[in-house]
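Let me give you the structure first, and then I'll get to my questions.
In this view, the complex is presented without one of its protein chains, the others remaining in place.
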Amino acid sequence: MAGNVFGELFRVTTFGESHGAGLGCVIDGCPAGFPLTVEDIAAELRRRRPGAGGPSTSRAEADGPEILSGVFEGKTLGSPVAILVRNTNQRSGDYDNLKDVYRPGHADWTWEAKYGFRDHRGGGRSSARETLGRVAAGAVAKKFLAAAGIEIRAWTSAAAGIAVPGPADRGFDWNEIEQNPLRIPHREIAQQALEKLEAIRSEGDSAGCAVSCRVTNLPPGLGEPVFDKLDARLAAAMLSLGAAKGIEFGAGFSAASGLGSELNDCPVPAPDLPPAFIPLPPNVPQVRWTGNNAGGVLGGISNGMPLEFTVVFKPVPSISKKQQTVDRSGTVQELVIQGRHDACIAPRAVPVVEAMAALVIADLLLLQRAARI
Amino acid sequence: MAGNVFGELFRVTTFGESHGAGLGCVIDGCPAGFPLTVEDIAAELRRRRPGAGGPSTSRAEADGPEILSGVFEGKTLGSPVAILVRNTNQRSGDYDNLKDVYRPGHADWTWEAKYGFRDHRGGGRSSARETLGRVAAGAVAKKFLAAAGIEIRAWTSAAAGIAVPGPADRGFDWNEIEQNPLRIPHREIAQQALEKLEAIRSEGDSAGCAVSCRVTNLPPGLGEPVFDKLDARLAAAMLSLGAAKGIEFGAGFSAASGLGSELNDCPVPAPDLPPAFIPLPPNVPQVRWTGNNAGGVLGGISNGMPLEFTVVFKPVPSISKKQQTVDRSGTVQELVIQGRHDACIAPRAVPVVEAMAALVIADLLLLQRAARI
Amino acid sequence: MAGNVFGELFRVTTFGESHGAGLGCVIDGCPAGFPLTVEDIAAELRRRRPGAGGPSTSRAEADGPEILSGVFEGKTLGSPVAILVRNTNQRSGDYDNLKDVYRPGHADWTWEAKYGFRDHRGGGRSSARETLGRVAAGAVAKKFLAAAGIEIRAWTSAAAGIAVPGPADRGFDWNEIEQNPLRIPHREIAQQALEKLEAIRSEGDSAGCAVSCRVTNLPPGLGEPVFDKLDARLAAAMLSLGAAKGIEFGAGFSAASGLGSELNDCPVPAPDLPPAFIPLPPNVPQVRWTGNNAGGVLGGISNGMPLEFTVVFKPVPSISKKQQTVDRSGTVQELVIQGRHDACIAPRAVPVVEAMAALVIADLLLLQRAARI
Partner (left out) sequence: MAGNVFGELFRVTTFGESHGAGLGCVIDGCPAGFPLTVEDIAAELRRRRPGAGGPSTSRAEADGPEILSGVFEGKTLGSPVAILVRNTNQRSGDYDNLKDVYRPGHADWTWEAKYGFRDHRGGGRSSARETLGRVAAGAVAKKFLAAAGIEIRAWTSAAAGIAVPGPADRGFDWNEIEQNPLRIPHREIAQQALEKLEAIRSEGDSAGCAVSCRVTNLPPGLGEPVFDKLDARLAAAMLSLGAAKGIEFGAGFSAASGLGSELNDCPVPAPDLPPAFIPLPPNVPQVRWTGNNAGGVLGGISNGMPLEFTVVFKPVPSISKKQQTVDRSGTVQELVIQGRHDACIAPRAVPVVEAMAALVIADLLLLQRAARI
């Protein structure tokens, strides 16, 4: 397949170019019988839109989704859930000057190297707008997972070189995440980062960032050993985001300098835990763990602790500083990218990271039903 | 699928438990017509074995592979290439004391949470020995890629907290990699790390590490946009290794604190480049790039620069220091793991990282043939 | 996956219920660079619509398709081709009396047995209208295959017990197929069948039929040995049509009473054949065959002869004769299905059979590019 399909049982196909007729997704394998409304999807799409005051692109779009199929009388049918978001306010003419030139840091040249031909308007299929279909599908997955009690929350954990405290640190505030335009869970740090980003943008530049994610109430046993480990699937999901340059789970890169005796989380009996959505086999004791260096996954299988990972994103490559590049004829060109672009994608990446996590987990949850006779 | 199948067109299924009859792989989609010998596979399997003097487990096994099918008169047939390596010298009795106890940092408890039942002997399918099937399949992929001029090389880039210079740094020596038991491309640093690891092991402990990989001569255009990006596939491949806790490409995690103007690699005309194995479309100019912060991949598609990434591994969880754990009855137990284990998996991870990279690239190379009419 | 995805490399997902917002498809893996217009798709959809004077349902719908993505400046981009056809003129209220009753011969009860819930309006996803997404995708595949010189033609080969001469028989007329409402390639027989069908319908009944298909100019070598044989894939494709009850290739069921010496087609040298779209390997001689009992496929691989198969369809289950059935409460009900339904689906099945054949062949054509180094 050509890479626009994701998942095995909760299988999502996305489609659409930035300035074509529309974008969307089709979910094959969405289980029958749970309630789903357009508003479930619209709410997530709104989170993906540029914030009013935030350091994001000002392209204003309604992004109003339409459910084309798969839902009847407010419930999923078991048939494919197709969702469409029309492109409006496109102004493709804005991109005419980019038609024959390859923007640094973008997929312009590599797309042509692959296909010999591209839609230059806003990056076509390589636009960040492509994530719209992911967020729509993720909204459905989230609704499905919510019924299983699983909650997925992401936040901006670094922006423009400013680190953000983690959930275990003092000052971290879950409620703050959706209260500031950067989705940083700490009001003062958010303000500080906002100011730094404005300065960077005023110079025509952009900044890198990181997004962290925590999934709670995940039943133990999710993830397929060997190639389709829970963390392997999540790594693929996150690195499939255009600007992602890395991912780490639990102790992550710090594990390279740690010792086994420090990093092994140890199990302790936990007979009073409530039963998981997919219950443990009868002969297996319930446990908690003394720490979470594993990030909630052991041998690729969820261990009942919160799943924790961080994704790093490069700065938005569209900058208005002058850059040197090449055009289709192979001639050197100077390039100044016009228009208003995100200085930092972290806040808009937050709902996308959640969506991709939801897709991975929904898929593995369904797969887990086939593990035992 | 239950996670023992990897790839779409160069599709590998692996099988086998640490102490069962044997391990191996079947490759469906191996193209017909290239030469392949048992020695091609045996050579890679030898690289995966514990080194004589290195800080690795002393389990001595022949690991002699047998090609069961798919090769005739020294050439691949197009039919499945099945490879088997018998387990010998198993001494499963050594593991009897671990039968009812869950080792910290291992998949013992999570495997049972998933399946309700496990092969406790050496971790069963969750053993590091599982990578044997990957290395066998990777050896075939490497042979195929070699015909396309593609070279994959990995090395230990950190061990026990000791950093190792990169290919661009002074002192890095490609020829040194296979000359020391840690596969560190710098003789003095290798010696230093070896001593530190021996000290750690003598205390019954283990240490984390990192492995870096560079792939050269990759044709531009590999990788499928959106979900099956080259980096997404590699991330899945690497995080599917039991002890991996993270991956980064090019600038990686440092990108979180960088600026767009620093990190954008810019294209420059390169009309004299030799044609790639899969040639560029006629209307697309050949380019080089001013840097490689991208790590060789833009928008998920190879850009002609070396592909560069680093994988971090946690310390080997089998340590002989006393740990607290739980047994199958839910009772707390003290555990001291006997036997000689790797203090650091880096040197043995090197050929496995190469193998997984080869599998990803072989698959995407075949997929690329379907991209244009 | 839940069965709404077809193919590996030319991968089609269809969606939509009979009386929902719309139906359509997304093609992932459509190669870049060939011309595609809305009219290419509209033309095939028109062939699928009920004929003006023919024995088909009178539901009048525009079925005007919209290409949502994947095409730019008249050429395919390599990105997903999404096509949407809105449902109009739905009159779902017509189906209210069928809400709680299970129609014989339909999937009403089995759908509920599977999902616990159904869209009763016109059969929902189990409606024959579901084939619309297939025909739209097939139109794209046909356009792609036309560039490779491959032609696919189907016709009604039996209807209401009336047999139709085959291509080798006297009276068979390729040009007649699209000239009569039954798509029977023989004018007199078509007239005769039309009269018989009108009589059957006037009694509130319906009739079975068969559709035959021939594909010419298929390059030798298509089809994957073992499970994904050309004929296996076509069999799956055709039996995935709701009313299909069987398929046969070449000599088909008559082979059960034939002898090897009668049925073996023998190769003869054919050095002057023009080269195929995917050329033979240099060392393999060109051949013709003395007959085509094989139907164009040997060992699951195309042999260069026309591909020939026949699909049988049961009578349309919606009849206005009184039938006994069961309602949701488990009570016996008498049922008379109102409305105007096709008496025989053959003419509308013709473009659907062609579409499915096109999807199979497009997929296998792309796969074949990966067979040799």
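Remarks
Per-chain numbering from 1; labels A, B and C assigned in written order.
Heads up, the rule we're going with is that contacts are C-beta pairs under 8 Å (C-beta built on N, C-alpha and C of every residue); 3 or more make two chains touch, one makes a residue touch a chain.
Small disclaimer: the values here were computed from a predicted structure and weren't measured.
Here the missing chain is touched by one residue of C:20, C:138, C:181 or C:315, and it is C:315. Residue C:242 is the one among C:242, C:306 or C:351 that touches the chain missing from this view. When the whole complex is considered, the residue among A:144, A:172 or A:249 that touches the unshown chain is A:144. The omitted chain makes contact with just one of the residues C:185, C:220 or C:306: C:220.
Contact with the chain that does not appear here is found for just one residue of A:3, A:29 or A:246, A:29.
Those residues of chain A that touch the chain absent from the view are 8-9, 29, 31-34, 78-79, 144, 147, 225, 366-367, 369-373. As for the chain not pictured, it touches chain B at residues 1-5, 8-9, 11, 13-17, 20-24, 26, 28-30, 32-33, 66-70, 72, 75, 77-82, 84, 114-119, 124-125.
Touching the omitted chain from chain C are residues 1-6, 8, 14, 102, 104-107, 109-117, 125-126, 130, 158-161, 200, 204-210, 220-229, 231-240, 242, 244-253, 255-261, 263-269, 271, 280-287, 290, 293-295, 297-304, 312-319, 321, 323-332, 367-368, 370-372.
Assume only the chains that are shown with their structure count from here on.
Distance between chain centres (mean CA atoms), chain A to chain C: 39 Å. Averaged C-alpha coordinates give centres for chain A and chain B that are 26 Å from one another. Counting partner chains per residue, chain A has residues 1-5, 8, 14, 114-117, 125 touching two or more of them.
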